[in-house]
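One structure, pasted below without further comment.
Of the protein chains in this complex, one is absent; all others appear in place.
Naming follows writing order (A, B and C), and every chain is counted from residue 1.
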Amino acid sequence: MSAPQDRTATANLTYDELAGLKADRELVLLIGPAHPGSGHMKIKVWMDGDIIQRVDPDIGFVHRTTEKLSENRLYIKAIPIVERVMLPDTINANLAYVIALERLLGIEPTPRAQYLRTLTSEINRITSHLYGIGLYGIFLGSSTVYMWAFADREPLIDLIEEISGARITYSYIIPGGVRWDLPAGFKERAETVLQYMEARLKDYGKIWVRNPVVMDRTEGVGVVSKSDAIRLGITGPNLRASGVDYDTRRAKPYAAYPNLDFEVPTFSEGDCYARLLQRVEEIEQSIRIIRQVLKDIPDGRIISDDIYSKMNPLQKRMYEMKHRVMFPAYMASMRPAAGRSTASVEAGRGEIFFYLVSNGDKVPFRFRWVTPSFLNLPFFTHVMVGQHLADLPAIYGSSDYFPPEADR
Amino acid sequence: MIQILSLLMSVSLVSFIEYILPPILYIIVFPGLIVVLLMLFFMIWLERKVAAKTQLRFGPLYVSKRFGGVIQTVADLIRFSFQEFIIPAGADVFAYIQAPGLLMAFGLLPLIFIPVGPYYANIFPANYSLLIVVPLIIITPIYVILLGWASDNKFSFVGSMREAFLVISYEIPLILSILSMILLYGSVNAINGVSFQIGRGIPGIVLNPIAAFLFLVVMIRTTGRFPFEISEAESEVVMGPYTEYSALFFGIGMSLPYIELYSFSLLFSVLFLGGWWPIVPSAAAASGVVGGLLLPGLVVFIKALIVMAFLVFLRAVYPRYRIDQAITVGWDQAVYLGFAAVALSMALVWSGLV
Amino acid sequence: MTGRKNNRIKGHVDALATGFKYLAEPNRMTLNYPDESMNLKDNYRGFFAVKDKTCIGCSLCEIVCPPKAISMLDLTDAGGKKKKRPMIDWGLCIFCYFCVDICPTDAFQTSQVHDKAFYSETEYQTVHGEPMQYPYDYSKRPDYKEIYESFHDVAPDDPSAGSKKVVPKFDKKRGIKYEHPGQP
Partner (left out) sequence: MTAASRVITGITFTTDEAKGIFEVEASDGAHLLDLATRLKAAGFDHCLSVTAEDLGDRLAVLWHISSYTNRELSGMNAQIRLVVSKSDNVEVPTLTGIWESANFLERETYEMFGVVFKGHPDMRRLLLPDDFTGKWPMRKDFPLKKTPWRVQK
């Protein structure tokens, strides 16, 4: 029933008839963009009492036209741009772009570079999941797990800093390989950090994951059934928490993943609690993968012969001395032959899909980005409907939605 | 005028100490305004510090670094005092300005009726102290609704409605909890209650643990501690009823839960923790200000501080409940628990065990 | 640790006990930044400068710079010889080190300084680490000296000036421990 335009029209109605006038009871809340629980987006919520009737996510507050930017720059310059939309997992974004570019160029990275890519990618996945768990904590009101998660990213970030020299925007992966080799004594230090992480996960379990209040808040809330998850195209850990056994690392193998032994955990419940457990399980799997990588990593060059042969003698000498890849001038002038390529990479939040088109020019002709958070948008329109207002942060937090990543 | 002057002239030093000084002391110094202010400074600092310690960080540090940043709250107060006070365009100005004042008044009033020493009976009529404290504590939601309504903000209003729903749902458990102690002590005079506990040598928390637990839960809820920090839930309703307030008025909104926490904790230590035990003033000492008010008051205060410290520590452990879950507990399990507490008290009294 | 069956009382006790554990034994990971600052690793990507003698003015750094922070300036040296040298706009630089890596003569001198503070926008733009006037005042060219040292000396406007240098160490129990190398 539509809202009566004239308020006096409702004067003669009985209380029950008034209650039937849903539009009259409707409360429209604008959550964001300046709201502590919204992130850089506006969520328009229609409420009936405490129940959410309709949600319209208004995104784009941090839209930076990055697709257009990268279509107007050299191929190599897109590396920092793809990183900057997905700050919690820059390596995975970087990797996805470089894979697409390598497919265009026809370059194959060396095995050691593949393992190093996998190593950094998995460390990054842990930091990304910790970021998600921490923000989930602050959404539900637990500042402790927020601070813990952000503090525990520190040792992991330091590990990649040892390799790449930067803390967040690594720009580590380049066509043909990676830029720096492992420093001496890295394996021992990484093992220390992994043991620390494992011990800490137990404490996370006690204060957060198995905290009765958390279980009350999250169990049975925001349920996404398996068929719904597939229908809505939800991706990443959120998809697996609904019982879909799909992981890009296994379905569309890349880097060193085909050689590694790891499990893809899934949960059948599909509620907020399952999504939390999913992330914790994936951290454990990532620890397992990192251990394997450090054990199995082959020796050899970290840059493919195509690129190595283009270096000048000084740069080759620098590589032999410092195991640091210097760019040949080719990096600034590469022109892939006309063609198209796609790349899919499992990032912390889900599948990154890149579609790269070259027309033989020095800049990409078309560079399409699809980021996992953008694919997870149906959480707002479908999953929140019918839940309480207080469940909105719980579902938002559990989906690990990252506005800059969706807006690009 | 002349009459007043002559009255003042006739007041001797002794009667000044005996009749005029104690109420002033009680209201202005302890447990009244000055100690409330100091307690506020200390408690907010302690809460931040305790949370920080659990959260792998330092907390307030840089204001008075040598003392662990203990005067950080004073610095905050100074900052609040110099902030611009903004009245939103759509606000009902009269209600908007008076609501925080009324809230503050009704937050502070219960303090007058909580005896912190046997001398209290000489200052104020103490015979009905518990009966007066309870309504004063649960009247605040009216002003919180006023606050939310006057702000002309949906989040304020949602927050204040939440506060009202919650306080009303926890009224019955609170009353049942206090009722069971009244039944047990056989008096609505809190001083008699303390004498009862001291006389038997057993604190109320041992006599009726159900009532004590229930009172603790209601206390957490009414003062908005975690896991019941629902009406101000930041990620849901911004700052709850206080969203539109700025400057000192926001400071009032922020400090009000702590003041409520203080009066609740005093009441808890009087009703359940044996009051001023182990200091048991003799009849002679009880008639003096120091022996009858200050020393026992200190004991009650320390007990209350420990209770408060525990409650603020909960912030570091729990997230918050959803409002319907909290209300369900208030109307459902908590009421049953309240009846169980009353039944336990009745059984104890009936069987003559205490 | 994953599983749904949970004893509520045990859950509350566990949560409270874990909280108390960290309260009793705080495991602080904060670096009190202006008072302490980290000794960064050798490959940390900090501010850098151009060694004038090695630079050949090939413009590759300008071409590869993703945010276009580098622009080549036409300079004349004391002998009247014309040359191109990169001018770096620190307000745009993202420290990706593409320029450092692409340099065919390895003319960039890197440092681990990352926390240099600028007072004004015009100080961002530097040649050889020396601020340029904006609009570019070509008459006030810097003399060609090695600027590298100036990055390593703690500048007076450096926020971490006079701070204790600490070294992060990985630790099985505490994650990261900051150690003072100077102290026993």
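Here is the rule we use: a contact is a pair of C-beta atoms (placed from the backbone, for glycine too) under 8 Å apart; a residue touches a chain by one contact, two chains touch by 3 or more.
In this text, all values refer to a predicted model and were calculated from it rather than measured experimentally.
Here the missing chain is touched by one residue of A:Ile31, A:Leu239 or A:Ala255, and it is A:Leu239.
Contact with the omitted chain, checked across C:Ala15, C:Leu40 or C:Leu60, is made by C:Leu60. The hidden chain makes contact, of the residues A:Val28, A:Ala251 or A:Leu314, with A:Ala251.
For subunit A, the residues touching the chain absent from view are 59-60, 63, 65, 67-68, 72, 74, 100, 103-104, 106, 229-233, 239, 244, 246, 251-252, 329, 332-333, 339-344, 351, 353, 355, 357, 362, 365-366, 368, 370, 374-375, 377-378, 381, 407-408.
FYI, only the chains that are shown with their structure count from here on.
With chains as nodes and touching pairs as edges, the resulting graph is complete, every pair of chains being joined.
Interface comparison, A-B versus B-C: the higher number of contacting C-beta pairs is recorded for A-B. Computed centre separation for the pair subunit A/subunit C is 26 angstrom, with centres defined by C-alpha atoms. Each chain gets a centre from the mean of its Cα atoms; for subunit A and subunit B, those two points are 46 Å apart. In subunit C, 15, 18-19, 22, 29 are the positions where the chain touches two or more neighbouring chains simultaneously. Shared contact sites, meaning residues of subunit B that touch two or more other chains, fall at 54-57, 316-318.
Of all residues in subunit B, only 51, 54-57, 154-155, 158, 226-227, 229-230, 233-236, 238, 315-325 touch subunit A in the complex they form.
Interface of subunit A with subunit B (complex): residues 27, 29, 35-37, 50, 137-144, 147-148, 151, 207, 211, 213-214, 216-217, 388-394, 397.
In the complex of the two chains, the subunit A residues touching subunit C come out as 73-74, 76-77, 79-81, 144, 151-152, 154-155, 158, 161-162, 164-166, 169, 171, 179-180, 183, 189, 192-193, 195-196, 199-203, 205-207, 209-212, 215, 219, 269, 273, 277, 280-281, 312, 314-315, 318, 324-329, 331-333.
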